[in-house]
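One structure follows; several queries about it will come next.
One protein chain omitted, others in place.
So, chain A:
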Amino acid sequence: MASKCPSFSPCPTLLVLRARAPFPLSPFSSNKTMAAMSKGAPALGLALKTSEVKHQDCSSSSANFSSSSTRRRSRSGVGRVSMHCRAVLATEQVEAPIKSPFPVQYTKLFINNSFVDSVSGKTFPSIDPRSEEVAVEVAQAAAEDVDRAVKAARKAFEEGPWPRMPGCERAGIMNRIADLLDEHKDELSALDTLNMGKVYDMARLGEAPLAIGLFRYYAGWCDKAQGMTLPTNGPFHAYTLHEPIGVVGSILPWNAPFYLLAMKVAPALACGNTIVLKPAQQSPLSALLIAKLAAEAGLPDGVLNVVTGYGDTGMHIASHMDVDKVAFTGSTQVGRQIMQAAAQSNLKPVNLELGGKSPFIIFGDADMDAAVESAHQAIFYNQGQMCVAGSRTFVHESVYDEYLERAKARAEKRVVGDPFKPGVEQGPQADEAQFNKVMSYIRAGKDEGARLITGGERVGSKGYYIQPTIFSDVQDDMKICREEIFGPVMSVIKFKTVEEVIQRSNQSEYGLGATVMSKNVDIINTVTRSLKAGIVWVNTYGILTPSAPFGGYKSSGFGRENGAYALANYQQVKSVIMPICNPPYL
């Protein structure tokens, strides 16, 4: 236990909160996070005791938590906070939902930098998954509304200033957008929590900074998108221009509304495009506020338009004849429809971020404390609603029993409750359909003979809360092992050899993420190259640095987001060729 090598980092977005226990900070949180937390707690009537907090830099991702409940040691460089609050345990009734700290301001479509009703005046209900009741009505966009938005985006692209600004000016506006998002990150996070149940503190202290960071990262790319001058096979002068692609349709899911919006919008804007964005029907609110803030920051009219509605709104975008490109994140099933619509309309290029069934592989030499906590976060973070969730936990036979025991203990400590309450780790599933789907997978797991280690039931009778659930002795052909559950259900699978676990990991139709827990350089090199997955984490999980490209193999989609790679999604490459007379060289 003494000096563990700094190998563990839970989801960077997180603060793992435990009632009546010190908790670790992720390497991506800081003194500011701690201060913010302690400011919040008294407002909610909780006593908060902070021990001395030291500055922690990102590079020392210290493994500072311990699996043993008896030893709490303060490591240098990491602060700890003891929370004295009443735990909401998995078996307790959930209380009446806490009121969101921010009222909902914007519920209409955002076109040409103004809020407008849908042409038909229709709205749709946005449901609070804690109460199962309607929180607010939001404008519903039909084909004519999508049309209006596309027209605005087209005009902004063909005639407006945005693509005609030098990159450095776009950068200035994007940095101002980031500043405003930062000022409003609590409000944005509250909207997401209200919409889909994300734990509020994780949203505002973890995911929001990452989203804002993406805006700043791509602000930096605005003036660095370069083409090339080219060697030729004859007397020609040739070069490429990397042009903005035009009107971009961005269709988002509900599981991380703020972050995924940043992931789509920031690179598209940086390259000089205009956007028609559709957030998921479960989570329309934060996108509307973000668009308003972008306009305040100086984004010209028509550059960022938001149309809220159901899946059909998204399909109108995918099949629109005047949208130049569509980028979609969501389920594999809908991804197929989007791609077909794109093909059948104007052959607009598509990139897709779809589902996953990512293996989380624990070798015998893994740091078991880190493995248990990482594997826990990998499946349970955000109520299991992550495309990259580590949803097949492969454990080497030599440490299988030990792992199960510890994983069970960890899951049983997980605090499920109102996501606005400090100390809660797990909120409700996003909506009724998701809830039903997860419960049916749990039933399937039981029916197909997997061994239920813990959980498996609903929490309370109101709100879509599900107990953290673990199945063991899961076989490859079970539904819970093959299909994406998108819920807090861990499936633990025993393996023997490296070749076997590679082969079984790759058997999935998906190929989004993977995690390898081992200290052995050879195992790491072999396994990382053998896995058919777009992101492989080694001895950590969930780190989303802006420079690392993100995307899937196989049915998990194609194309890469983040990093320099994302720029290619939002540019059109033009070659220019002309003859050259008497060239001094070729």
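Here, a residue touches a chain if its C-beta (ideal position, glycine included) is under 8 Å from a C-beta of that chain, and two chains touch if they have at least 3 such contacts; residues count from 1.
By our rule, contacts and distances are computed from a predicted model.
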| item | value |
| --- | --- |
| Missing subunit (named according to UniProt) among the choices "aldehyde dehydrogenase (NAD(+))", "COMM domain containing 2", "Septin" or "Probable cytosolic iron-sulfur protein assembly protein CIAO1 homolog" | "aldehyde dehydrogenase (NAD(+))" |
| Among A:221, A:258 or A:441, the residue in touch with the chain that has been omitted | A:221 |
| Sole contact to the chain not displayed, among A:127, A:152 or A:171 | A:171 |
| Positions on chain A contacted by the hidden chain, ascending | 167-168, 171-172, 217, 219-224, 226, 237, 521-522, 525-526, 529-530, 546-547, 564, 578, 580-585 |
